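Accompanying notes for the structure given below.
Left out: one protein chain. Kept in place: all the others.
Read from first to last, the chains carry the letters A, B and C; within each, the first residue is number 1.
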Amino acid sequence: MSDRIRVGIAGASGYAGGELLRLLMGHPEVEVVHLSAQSHAGERLSSVFPHLPDWGILEKTENVISWDDLDVLFCALPAGESSRIVKQLAKPRPMIIDLGPDYRFKDPEEFRRIYRMDHGDPESLSESTYGLVEWNRTEIRKSRVIGSPGCFPTGALLAILPFAKEGIMGEGPVIVDGKSGVSGAGRGLSLETHFPEIAEGMKAYKPLVHRHAPEMERAIATLSEQKNEIVFVPHLIPVNRGLISTVYLPAQSGVSLSVIEEVLTGYAKNNGFVRVLDRIPNSSEVRGTNRIDLHATVGKGMIVVMTAIDNLVKGAAGQGVQAMNLMMGIGEDTGLPKWSNYP
Amino acid sequence: MSDRIRVGIAGASGYAGGELLRLLMGHPEVEVVHLSAQSHAGERLSSVFPHLPDWGILEKTENVISWDDLDVLFCALPAGESSRIVKQLAKPRPMIIDLGPDYRFKDPEEFRRIYRMDHGDPESLSESTYGLVEWNRTEIRKSRVIGSPGCFPTGALLAILPFAKEGIMGEGPVIVDGKSGVSGAGRGLSLETHFPEIAEGMKAYKPLVHRHAPEMERAIATLSEQKNEIVFVPHLIPVNRGLISTVYLPAQSGVSLSVIEEVLTGYAKNNGFVRVLDRIPNSSEVRGTNRIDLHATVGKGMIVVMTAIDNLVKGAAGQGVQAMNLMMGIGEDTGLPKWSNYP
Amino acid sequence: MSDRIRVGIAGASGYAGGELLRLLMGHPEVEVVHLSAQSHAGERLSSVFPHLPDWGILEKTENVISWDDLDVLFCALPAGESSRIVKQLAKPRPMIIDLGPDYRFKDPEEFRRIYRMDHGDPESLSESTYGLVEWNRTEIRKSRVIGSPGCFPTGALLAILPFAKEGIMGEGPVIVDGKSGVSGAGRGLSLETHFPEIAEGMKAYKPLVHRHAPEMERAIATLSEQKNEIVFVPHLIPVNRGLISTVYLPAQSGVSLSVIEEVLTGYAKNNGFVRVLDRIPNSSEVRGTNRIDLHATVGKGMIVVMTAIDNLVKGAAGQGVQAMNLMMGIGEDTGLPKWSNYP
Partner (left out) sequence: MSDRIRVGIAGASGYAGGELLRLLMGHPEVEVVHLSAQSHAGERLSSVFPHLPDWGILEKTENVISWDDLDVLFCALPAGESSRIVKQLAKPRPMIIDLGPDYRFKDPEEFRRIYRMDHGDPESLSESTYGLVEWNRTEIRKSRVIGSPGCFPTGALLAILPFAKEGIMGEGPVIVDGKSGVSGAGRGLSLETHFPEIAEGMKAYKPLVHRHAPEMERAIATLSEQKNEIVFVPHLIPVNRGLISTVYLPAQSGVSLSVIEEVLTGYAKNNGFVRVLDRIPNSSEVRGTNRIDLHATVGKGMIVVMTAIDNLVKGAAGQGVQAMNLMMGIGEDTGLPKWSNYP
């Protein structure tokens, strides 16, 4: 037991935190030693998350700065919160895996422009790494601070990058039409996510102004040589979990279906959690897993890529654990479900 | 009573047929005198549709050709069926309002190319009219044969045409990302629409190859001067009713939000069922009504228009009744709900 | 217009208030002249209820006491609120139809025991009437203060009373197992009704201690000669609307199915909103209507009665309007939908 990776979670009472707990409590190399929450501080885990075994009492998030016995600290906090806390940690700090946006941008000015607040820990940004595992393994292995990607960027970038890297993507805007289940809006109460207001409904939100668009643009520029603009419209769909993305890429002229299939075959071969399908992905088939299912077609000058992920697993907690596995030098898929229950 | 419009429905046991019945049974100027079905022929209406009052026995669809006492025949039948039947009607025929695709194209070759079958009544095509009321009132008033638009074309064309007509739409493909509730797939059984297979799931279907794309292209060319290609991907969403469309239009350079708002204000003023919102449309707000809710924004060279309709009302039965009202010279909104229950 | 019934609603921004508005705005004899809300006071109706037409500004609920131009005041307020307000109205007061519990009990002590608060207007209780129309028409016609029944009591009492009145119900407890859609929990935010917490879940709540049990017991004792105890367990089900009740009545020995059918046939004949089915009621078939669908069977010494209502219509707003129609001497079903959309 003493050789296990000692892990803490700051912000354990939200949905991403709960999913981290499910994964980390079942992870064979991990021991969960600290948990914090804000409004739920002082409560037992089993009352905060009725689907989990009893574990003990959640501490206040302010306590995180006194946790000096951790190998890894996961943060599942609102924008601006994790950098504020990380900055106060005594050195040597544990490895940081932040599911929020604080460490996704190298440039504090870029963060400020997008999130309209000062960055709380600008010095650490130079050593931070964007945690999109499938496209950044080498950097992640060497890093000690991970900015784990947002759920929509995960679903979209894993659709865009194989084509961007192979140079068969043309110029012009990439349109990302995303559809997310309601757990993606978090556990905080709002009229918008009150059951009767969204059940049997569906709608777009924040068209063209969602903060995940500049995150995608930054990642494409960093991880490939492309510089396409992203036109992004997310939608809220009345399911619990699941995120599908329909991505419309300008195609280089002459790109055929067989070229696309060749690109995707190599892609899946090198990435255990990428499954390329000859049919359309359905979000219910990836529920509870760290997989991304993917299908693409081409026509009218466009490559259309459709992906499905579980927004709380591959789109949040699972991707963070996948990065941790790399950083700790253990099997990338350790403790990560690839298959789940259906229906 | 004897002055009422005498109406029959061929294909009354599907969801569009059931919605036609709800509307026509409550329509102050209409008397429903004949109903037909195929597998449900011989059953009482109240056993086929438990939400409707008892009316009597459904006849076989073959009987339609002997119905000689109708003013209007609505058809809610699979592709190819209504034209086969209409051709056999004795003349003078009743007015025809076909909710299926048979009379949506003037050119029988175009129909054959898209639906991969010969047209059953090519002679009538020359006198047929596309029933998109908001953009075709003059023609519909004079017509006796209406090809009522499909649900996806309705949601998309009502988003595209105001900008196409005003000449502020640029060149290049228009991307239509549609999301439909499951009633849009009809009442026929399939594994895909078996509750556990689609509840808590979502997925695209027929990307780039859905038959509603050429219908949209034809309508844009006919009803405006534009000739943009349509890149269309529909999605299946686990709600009963509702269809939202997110339409990405190339913008002429310099098009601002105020130009867009000016276009839309005029649009709503002239069309009682068009409601322009300063927030995002939600499909649950139009459920049961003949309204289309619409919002638009602009950025990154694109006008993004979001619309919400009830796929069975504005997307099918309601639009058909709206056309009938025009053809019969009565108030366009007679018998058509503009508001409904919520949540 | 000046001859219309002038109506106000105190508490117009909740779900019952919104449904009242839908019904009253479409009611041919009614003019809605005042609306109040608490946290939404000062907002336009169209922003509070996006499915309704624009009407104007909601006043503060405190204003109700200055509304002196009403024929009828509907209250859709939490327990204790409506009596507090009604007491302050200048006399002659308008007719009061309270959808909350304040006027459901004649004895202020009984109210205090159940709701754990003093009654705000005990003097009016002697003239108040329980608004269960099907079983109390004579009294309602003469009354000026109506305590409209709760949603669960409506579904259960309309199942129990036909058998209680005919004397074929035996002694012993009546078990009422109720299942309600989430709109029954109101529009106020709570973790329990946050979409991801209840979608794909179901559970009982307040077993044996829900306040609707003593309301049912009081109504049975008042409206029949029976005195059975009620064992009541409500359940929360992830649908928007709908309330089904499965009621287990002890049967007098020898009660056969044909006796039951005879009782029910007479029941439906005298009550236009009661539909007796030879199959099981489904809540989706009554959605949006003021109907109650009912089916019963017998065996093992028990009569099992199953009913379905729309909790916001027959279970709240519709039943209130039905009582108003009686009080105003107009047709009982005026302005009340009997059929609705499906699915």
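Methods note: contacts are C-beta pairs under 8 Å (C-beta built on N, C-alpha and C of every residue); 3 or more make two chains touch, one makes a residue touch a chain.
None of these values were measured; they are calculated from a predicted model.
Within the whole complex, the absent chain has one touching residue among B:Tyr15, B:Trp135 or B:Trp339, and that is B:Tyr15.
Across B:Ser124, B:Ser148 or B:Asn240, the residue that sits in touch with the chain not pictured is B:Asn240. When the full complex is taken into account, the listed residue touching the unshown chain is C:Val239, out of C:Val239, C:Leu264, C:Ala316 or C:Leu336.
Considering the full assembly, A:Asn240 is the residue among A:Ser36, A:Ser82, A:Gln226 or A:Asn240 that touches the omitted chain.
Hidden from this view is one chain, which touches subunit A at 15, 18-19, 22, 25-26, 49-53, 183, 200, 240-241, 279, 282, 284-288, 312, 338-343. In the full complex, subunit C contacts the hidden chain through residues 173, 175, 177, 179, 196-205, 207-209, 229, 231, 233, 235, 237-242, 244, 246, 248, 280-285, 287, 297, 299-302, 304, 306, 308, 343.
Contact between subunit B and the unshown chain involves residues 15, 181-183, 187, 189-191, 193-196, 198-200, 238-240.
One rule holds in what follows: only the chains that are shown with their structure count from here on.
When chain centres are defined as mean Cα coordinates, A lies farthest from subunit C.
Centre-to-centre separation of subunit B and subunit C, using mean CA positions: 37 Å. Averaged C-alpha coordinates put the centre of subunit A at 46 Å from the centre of subunit C. Looking at subunit A, one finds that residues 196, 198-200, 238-240 touch two or more other chains.
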